[in-house]
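All protein chains but one are shown at their positions in the complex.
Order of writing sets the labels: A, B, C and D. Residues in every chain begin at 1.
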Amino acid sequence: MTISAIAQLVASGLLIGLIYALIAAGLSLIFGLMDVVNFAHGEFLMTSMYVTFGLYLFLQLDPILLMPATALVMAAFGIFIYRTVVKRALAAKVNAGMVQIFATFGLAITMRGLAQLFWTPEYRSIKDSVVADKTISIAGVFLPVPQLAAGVVCLLAFLALYLLIQRTDFGRALEATREDSEAVSLIGIDRHKIFALGWALGAAAVGVAGAMLATFYYVHPGVGATFALIAYVTVATGGFGNLLGALAAGLLVGLVESVSAVVLEPALKQLGIFALYLLTVLLRPRGLFGKL
Amino acid sequence: MGVLVLLPHAISSVTILNILILTLLYAGLSQAWNILGGYCGQISLGNALYFGIGAYTSTLLLTHLGASPWFGMVVGGTIAAGLALLIGWPLFRLKGHYFVIATIVIAEGALLLFQSWPWVGGTLGIYIPFLGDSWTMLQFQTAKLPFYYVALGYAALLWLVTYTVDGGKLGHYWRAIKDNPEAAQSLGVKIFPTKMQAAALSAFFTGVGGAFYAQFVSYIDPESVMNFQISLLMTLPAVLGGLGTLWGPVVGAAVLIPVSELTRSYIGGSGQGLDLIFYGGLIMVIALLKPEGIVGLWADFTRRRRQSRPSLASQKVTP
Amino acid sequence: MSLLRVDKICRQFGGLAANTDVSFSLEEGEILGLIGPNGAGKSTLFSIIAGALPPTSGQVWFEGKNITGLDAAACCAAGIGRTFQVVRSFESMTVLENVTVGAYNRAKSTKAAQKLAMETLEWTGLAPQAHRLAVELTPPEKRRLEVTRALATKPRLLLLDEVMTGLTPTEAQAGVELVRAIRQKGITVLMVEHVMEIVMPLVDRAVVLNFGKVLTEGKPTEVIKNPEVIKAYLGDRYAQGH
Amino acid sequence: QVSEVVIGVIEPMSGAGAQTGIDAKAAMETALDIINEDIDIGLPLGPGAGLPKLGGAKIKLVFADHQADPQKGRAEAERLITENKVSAIIGAYHSAVAAVVSQVAERYQVPFLAADSSSPSLHRRNLKWFFRTSAHDEMFSQAMFDFYKDMKEKKNITVDQVAMFYEDTIFGTDSSNIQRKLAGERGIKVAGDIKYRANSPSLTSEVQQLKSSGAPVLMPSSYTTDAILLLKTMGELGYKPQGIVAQAAGFAEQAFLQAVGDKAEGIISRSSFSLDLSEKRPMVAKVNEMYKKRSGKDLNDNSARQLMAVLVMADAIDRAGSIKNEDIRGALQKTDIPGDKTIMPWANVRFDENGQNTGATPVLIQVQDGVYRSVWPFETASRPVVWPIPAR
Partner (left out) sequence: MLKVTDLQSSYKGLVAIQGISLEVGQGEIVAVVGSNGAGKSTLLKSIAGWVKPDRGGVSFKGTDLLKLPAHQISRTGVALVPEGRRLFPKLSVRDNLMLGGYTKAKGAEREAPLEFIFSLFPRLSERLDQQAETLSGGEQQMLAIGRALMGQPSLLMLDEPSQGIMPKLVDELLVAVQRIRDRGTTVLLVEQRVAECLDVADRAYVLQTGRVALSGTSSEVAADDGVRRAYLGI
């Protein structure tokens, strides 16, 4: 293998890793930090891509410009889902974990059905974006611009989430609500407000991911399922209770995938990711940097 | 029970028999899942692995050696149980979501391996050749009744096994581990072997179910017997019916399978996703309205009748 | 031969030494009180004796055997029963089922286990609650349930960690009677309790821990006169003599 | 006498293949219009309403959804046969499902017509009740290699190295196995042999390996999602082979063209159908119009085959003059429809003893100026082939 091929391998791995991390960002908040299972994460991503696509049909703007709008719509959607579904699931005193899994799993199926109803199962894509179909090449290493842009957005998104959780009362309140959602009322915290905000934020992060993804990926009712498992594995590899873990894990997952596509065969490249996860949790049962 | 034995004779519709067979199969599979997930609290979303192992073992034994699927069921179940022990050994130290995701990942990994393993047919899968009606080979041209009775026997057997175990030492230990492992240990419960027993039992019967399924469909490929959806389908009835209860998986399967089959059959042809909306909505509604499962309705009812005593406080002896 | 002997037990949590060179022994049939300030390392020591926590160094001897490496289940099988300071009941199970789990430690069949469990419940006075779910009990009842559960394992040594918390003095007296009755059954008791009104009349001997080390040990009446114990643990009220 | 003949259709109506099922529905209903209405068009059963030999009985289609799951396909087939009393079944796109459905049909002795499943293993199981109107992947792959031969002989362009890129399903595996074998026979080197996971989130490393294989011709076998992703990733990583010769599926879909835009320029795909056949056979345009009214799109490889399957089946039932299973099977076996009475570039429709239509000659189509044009066989092509793919 030539040097440039290896460089390309690493660069591509890291780039796709950043995209995985970006997609996992919202999940790392909702699932990782708030400890609420969201089996519909993939469908959230799918929805946000359709939101971007819908806005694009109306406004004919670059998806990157539409990103704030998508994030906003998704935040509202996150609050809506929290209020209608998740809140009730969290109220369950027995089998709490399973209720969350299956309430959101049911939600996922419903969302997929709704997408099919409203958008038909046709594949759609957006070609009008400043970054679309552009590639820069440095010393024989090709770096697709849409993915570079997504990578930068990913880093920014994690920085923003991290500061928000680490530096604000909101972050503390979110963790406290996760720890004991009843006891937080003792200190004047409205758990539903805090968690609804958490979901808004998580969904907005998915919105950002969806908008970026729409610049280079097709939109389809089933698109979420493609990314969902990797997103869960990424969050768990990073460790629960630590946002930045997901970023690190995303990069690692991307890199390992890239390498195992070469070492094994491409059809088995996910085996590398799976092995990475198992190895991580066997050595560190709480993931790379997990606290929970 | 009597009703279940005689019922199919009154039914001529193949569709309904198909649905009944699937319902019983999933009642059994879900009961098997319930042993480890519901009673012992080790949530596995990777039971499709054991299902697939059972299906492949019996099918390969049949196509390569001409062995009867009945034999294949036992061998398949045993291999599945052995695999469960092998996997449980490193995995049972994991907690919560880490464990759940590990089970998913292992099953998905196995799916990939089976797809690129030519000896087991890879993605092409394996056809089970039809050799004429035979109980030994568990093959029937168009008859559904034999399958119905096998499925009924399977579900009943699992119910019985769970019933027996639940009332005994293992059942107590499993539920204790689920509620509080540290306390269980302090009472002499050896956590690891107890979990392993649950895992082996669960995997064995899941494997048996897989072998039956292969015979019933007469064609298997990795995607159709080891897919993540199958894992979910085994979990769903127990959760919606009532986790860690005897009747939960049965009741859950009796609601879910007919609904999912009928919605697909009668509104799935539209291609508009209405069946998905309906099915998904139903799961969501049950999960949210009755978190302890549908059998919780029955418990509510009996409880209300038993506890007609008006006030707890007034029963206390005054000092 | 002592029933239990802890020998130079040390336990570190990061930089914090919860137990340092703790040594004492416990005679068969004794009720030994383990007292000391909050955070002195009493519960930590309990966990080490019961096999729930490995010591950093030191040994635990039970019935003349070194049980240091054994896990909690093996310790239970060997004859050590315990309760937890922060209650840990099996909340989705009934009171009877909770106790039955313990009873399986000795009983072979389910019938025998249930019988043993029911007898133990009657003995500790929880029988009327047998078919309630554990989650519905008040905290003091849950503690009593833990004692019952541990008793059902038929231990030779019972470790009681603040089981009488939350009882009014009158109720505590019943608790004291229960512990005496336990001893009557031939079970040796090691107990942690902060309420002197309970400890004083009950225990034969007290070991005082402070900052993880044994401060002193002796008859309860002597121990509470020790100025260091008063300074670190009992406070001014006991300075004038009790 | 019957007034209605019911035919069951089993296609994926939800899940990843849902669009195919939905398009199939439109295509087959278009065929129904031709049969049941009085439409004078050069197709079997066009003129006159209904089936003349059955007293003008109409055909009715019942659609069932198999969600790409063989078990569901089996259950639906049994339901259609026992409950809807269908006289025949058409389906099923996914070869795995077709395999199971054809077995059920065999057991119930109901004719099964594979409209759009192209796995060669399907007709090799000695099934008496199995028929397939279109070519299978072996015939298609043969066409591709014949194309290379013609290129050398007639255009003096040598193709001596190819890279295969195929998904890990029945479709991909079957297709690649044949191509590998044919390449060996024809002395063409397989420089790259990449099996990949269907619906992967990224194909970066796969494309990289293709690129470093250095093969001038890429032969992909993929469905729509992966076809789109493949082309995008090729652009991103600067991989530009001289030619792309695809095993249809995703590459023949309108959605694919729309998604990748001018990146599709020059791609060659095997096909059973080419819309520019209408230049020679105007009725193809007319049928296309009818279909477009229902679905909003042009006919493609899949929808044309699905449409034809209904016509062929209806023709057989009509000739049988009865809806007895045996009679229909007998009539199917005796099917003889000349190529110009179809909308396909086929020689004819005649089934061999395995139920395979031997006259289903494939064509190669190429994207030229955003439209699929037939480019091979050279004799019948509507446009000359463009080779290599022009630089953009």
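Assume a contact is a pair of C-beta atoms (placed from the backbone, for glycine too) under 8 Å apart; a residue touches a chain by one contact, two chains touch by 3 or more.
A quick note: this is a predicted structure, and the numbers were derived from the prediction, not measured.
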Given C:25, C:56, C:94 or C:165, the one touching the chain that is not displayed: C:165
Full-complex contact with the absent chain, from C:6, C:147 or C:234: C:234
Touching residues (missing chain, whole complex) on chain A: 169, 172-173, 175-176, 179-180, 182-191, 241, 291-292
Chain not shown, touching residues in chain C: 13, 36-40, 42-44, 85-86, 136, 138-141, 162, 165-173, 194-197, 232-238
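Going forward, only the chains that are shown with their structure count from here on.
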Partner chains that chain A and chain B have in common: D
Centre-most chain [mean C-alpha coordinates]: B
Far-end chain from chain C, centres as C-alpha averages: D
Comparison of B-D and B-C by number of C-beta pairs in contact, larger one: B-D
Centre-of-Cα separation between chain C and chain B, whole angstrom: 43
Chain centre separation (chain C, chain D; CA means) in Å: 77
Residues of chain A whose C-beta touches two or more other chains: 94, 113, 116, 121, 221, 265, 267-268, 270
For chain B, residues that touch 2 or more chains besides their own: 112, 115-116, 271, 273, 275-276
Every chain pair meeting the contact rule: A-B, A-D, B-C, B-D
List of chain D residues in touch with chain B within their complex: 13-14, 18, 21-22, 25, 62-65, 67, 69-72, 74-76, 78-79, 81-83, 96, 99-100, 103, 106-108, 121, 125, 168-170, 172-174, 195, 197
Contact footprint of chain C on chain B as seen in their complex: 167-169, 172-173, 175-176, 178-180, 182-191, 244, 319
Complex contacts: residues of chain B adjacent to chain A: 43, 90, 93-98, 101-102, 104-106, 108-109, 112-113, 115-116, 228, 232, 235-236, 239-240, 243, 271-285, 287-288, 291-293
